[in-house]
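The structure appears below as C-alpha cells.
What you see is the complex with one protein chain gone and the rest in place.
Let's turn to subunit A:
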Amino acid sequence: MTLQKLTRPWTAFNYGFLDESAKRELRRRILKAIAVPGYQVPYASREVPIARGWGTGGLQVTLTLLKPTSVVKVIDQGADDSVNASSIRKFVGRVGGAVETEDTMEATIIQSRHRIPEEKLREDQILVLQVPNPEPLRPVQPDMSVAREMHGDADYGQLWLILYEQLVKAGRIMQGSSYPSMVNGRHVMTPSPIPRWDVPKLNQADHLTILSAGREKRIFAVPPYTSVEPLVFDDVPYRVEDHQDKTCYRSDVSGFFMNELPQDDGSSLYELSDSHFGVKNIQKSEGEAIEIGETWYKNGRVK
C-alpha cells in the first residue's frame, strides 16, 4: 500500500478555493447578517490554508465575494506589506485571478485586520474585517447561550457597567479597541479590534462592512447607511485617540491615526498607520500625479 493509493488523484481546486456549497452557505449567512445589522449569524467555518486566528473568517468572506473582476486590497494593522497581508493578498490573487492592489480607491474588496483605511470608502466597495472575538458580552458573560439570550433581550447593562467602572477608576474610558457599538439601535457588536479612531467611520457609511470570525464561526454586518453608535454616557462624550496634533515623520502629514515609534532617547516618532495612504502622500508631495481620495477625518476630526 502506498500513499498514492490512499489518496484521491490531484484535481484543480475550485475557483476561489472554497467549494460551491461552502460559498453558498456563506452567501446565505452574509445576506442574513445584512438583513439584521449587528446580529451575529453562526456559520460553518471551513478550513483554509492559514491558521485559525490569522484571518480565516475574513479570508472565507473575501473568497466568497470574489469574482474575476475583483480588485483586492489586504491590510494588517494599516500596513499592506506585512507578511500576513501579503500572503493573503497573493493567495486571493492566485485562487481567484483577482487583481491585487494597495490603493484603497482602486479596490473593490478590502480585507482588513484592525484598521479601516483613511480614505473614505464608496458604495461599490466592501470592507471585510477579520474578527478574533465577535462576542461583546464575553467579558461579562462567558456562557454563550446566556449571552445570546442577553442579545435577544437587548440586555446590555453589564457592558455599560464596564464603561462606568472605567470612568470611576481612571476618569476616562479605557477601552482602546473593540469599542462596543450599537448597530441600528438594536444589537451591540464589537467592531473587531479597530481603534476608537475608526469606529465613527462605520456610522452611516456608504460602503458595506462584513465582519467575520473564522475560529468563532460568526458573521455580522453593517449595511450601508446604518447607524453605528459607540456606547457613551450622556455627559461623557466619545473620544478618539489624541492623534490630531501628531505628524508623520515620513510624509509630513498630520491629523490621521499614527503608529508611535519609540526612540532611543526616550522621544517618539510617528508614522501614518495607513501605510499606502502615507505612500500616496509622499508621491504627491514629490510631484507625481496621484489621486488621494476624500478622507473620513480632516485635521484630526471626523468630517
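Worth a mention:
FYI, a contact is a pair of C-beta atoms (placed from the backbone, for glycine too) under 8 Å apart; a residue touches a chain by one contact, two chains touch by 3 or more; residues count from 1.
The working rule: contacts and distances are computed from a predicted model.
Only one of "Secreted protein", "Putative phosphonate transport system ATP-binding protein", "ABC transporter permease" or "Heme exporter protein C" fits the UniProt record of the hidden chain, and that name is "Putative phosphonate transport system ATP-binding protein".
Remark: the omitted chain is touched by one listed residue; of A:L31, A:A44, A:M174 or A:V236 this is A:V236. Only one of A:Y15, A:W160 or A:Y238 touches the chain withheld from this view, namely A:W160. Listed for subunit A, the residues touching the missing chain in the whole complex are 149, 152-155, 157-158, 160-161, 164-165, 167-169, 233-236.
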